[in-house]
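Below you will find the structure I want to go over with you.
With one protein chain removed, the remaining protein chains of the complex are shown where they sit.
Here the chain labels run A, B and C in written order, and each chain numbers its own residues starting at 1.
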């Protein structure tokens, strides 16, 4: 395992401190509870909290800022933060308008955020929650816990962040976040595995000509292990899964995210964006705004995901609303 | 070679198109001469042109925008653009105030940009040139062509871009760019090689516990092949080379860039930033502004570089001046 | 608890390995980190009653361990604590309280391929007065053919079949430790 690290146990703390030191005017770090918090909190807007396991940098700390999140709660690498961490995030940023938790739909995250919300409600803090579940690689079924939350979460942060910044009430912010969730779908693939630092070796192994199609952002297995294909074919395979799911239709306006998983260079992400755009154009799906880069990574996994969010006028306005979050300046 | 590509020959064109499609309001692409150009050109400001081989994404196309470059001329992967490409970039963006070329100090780049400048001068276009040579890994000597231009180039784009956007005359913009060049120093290291697509295999190979210290952004050999060390030691090794070179001294204000080479995840770059900050603090060198991310990559090389630029009031003002370039929003 | 900790530390890598094909390779690390805190806290606070002990364990798991295992094991010990505080003192009743508490938090049923698939047979065996190491191991083994319906493993659907559930295995370590401690 070749990584820029000191001790494996210190990765999360040192990484968070490095992030906050890069943006000292905007961010502060609570080391005890691993909270990356906006320096200037506004008591009169809904507090927005998200977070999850670390290893998805710039998520979630990079999305803290005016127009996006107020706190990112940082768990250990790929492990949701604890109930008490989340509880402290809530109490330390209590606002007059209440708090919205944006949770990626994983058992661990749900249980810890839910438990924290219960504790905060016992303290008479108004807390609402939304669960992001945009990964179409997972079969959705009543009998399971549903789909994973992946890169689409960033759009949910953006939409909810804008609604909160505009001064909307808690339920209105929650409704906007849920609208984003209902309209966003994603799928990813991996060319190589990630290496969880505490484990020290890759989570899975792929042949030189293989990819994991539908992979999760923690290196979870996807739909199938397949032969790699050209960028155009890959874009087509991915969009085919996404488009029928909502479905996205001819004439729709969408926001597009081409997200790298950590070690895929921008060269390839831009090239993939070109392939995706050609297909969307053919299908007469209109790209209103595009984001290409590393937003929701899987440590050092090589691969990428595509996310589409269907937009109406409200979502467009919220998407365009200014954000000064370090990793999502709009 | 696992890459998101269609045909190797089409990489540069498709990648450029993907970049421009991600920012259609700001950028346009000339396919014949591979120019990424600002959509809204201002005849009354100095035209700023940079570029070089492709493979350094987001450089240089991502730095085209209000407050930074007017055109990025895109060569083949790791090969400077041709004389005629650069000449066309100059003529197509001719302004009343003349043109400044920002050239990374490589034989190929120098010869092609110089040749193009001569041709443009024959057309009575005022052209000035600056050469960025910030890589302290290369011994500077009168008998050689001097040092390589690496990530510090991005700071030069920013400073010159702000000076041009403010309406300064050609010579004043050139002087600002040269001040940036005089004050910036960089060094990099690699954990793995890059793979040039047309070659299809890694440029060099390193053992599991080895790094190339002082590597160039084309995978050029550096100072030495060494055992990998902890993040803190690495930061120290790198800063030791940089700091004595200018030298940067106690009390100095600097801009800091922690730049990834393509496949190093943000997690590690932020962690490295933490190590760098600790050392600079100890030396009482004051970080005025920090940039952590992928700015000047080496295709898919794993590794990073550190750049320091010493700031006076003028450079601070120019650094803070707004830029809306996709990859460098200030 | 010390025995449980020892077993967790010993089997840390195996737990992580179990969490690899159907999870995210961190169960060993989550449990090991958590138990290190628990044992440290027990060392410094030297609890003099079962109640005090359970309180320390619960508090540490809830505050220091994230993932699914933190709140689940945290709930388990909190449920055990509550049952004990309500006056129950048989292991059967106490563990039953723990089990209920896990199910309240995690909403998993028997057969969903989770730690429940060890906790439930263990409680049942205690009712029938027959908890043995074999019963525990069989319960773990029985998670292998199941298709996961809860937890991270559920995302892989069919592909979870054929793998032991890591949480079931770590729970087994807890019960083995209990049996061993009782025997001493």
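Note that in this section contacts are C-beta pairs under 8 Å (C-beta built on N, C-alpha and C of every residue); 3 or more make two chains touch, one makes a residue touch a chain.
Predicted, not measured: the structure shown is a model, and the values here were computed from it.
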Review point. The chain left out here touches which displayed chains?
Key: B
Revision key, fill the gap. Filtering B:18, B:216, B:262 or B:293 for touch with the omitted chain leaves B:216
Point to revise | Touching residue (missing chain; options B:53, B:67 or B:188) | key: B:53
Exercise for review: Would you indicate which residue among B:57, B:76, B:232 or B:252 is in contact with the undisplayed chain?
Suggested key: B:76
Exercise for review: Could you tell me which of B:13, B:84 or B:279 touches the chain that is not displayed?
Suggested key: B:84
Exercise for review: Would you indicate which residue among B:44, B:107 or B:250 is in contact with the undisplayed chain?
Suggested key: B:107
Review point. For subunit B, which residues touch the unseen chain?
Key: 53, 75-85, 106-108, 111-112, 115, 135, 138-139, 143-145, 147-148, 196, 198-199, 203-204, 216, 218-221
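To be clear about the criterion, only the chains that are shown with their structure count from here on.
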Review point. Does the chain-touch network form a line, ring, star, complete graph or other?
Key: line
Review point. With chain centres defined as C-alpha means, what is the inter-centre distance between subunit A and subunit B in Å?
Key: 29
**Study point:** Mean-CA-position distance for subunit C and subunit B (Å)
**Key:** 53
Review point. Which subunit C residues reach two or more other chains?
Key: none
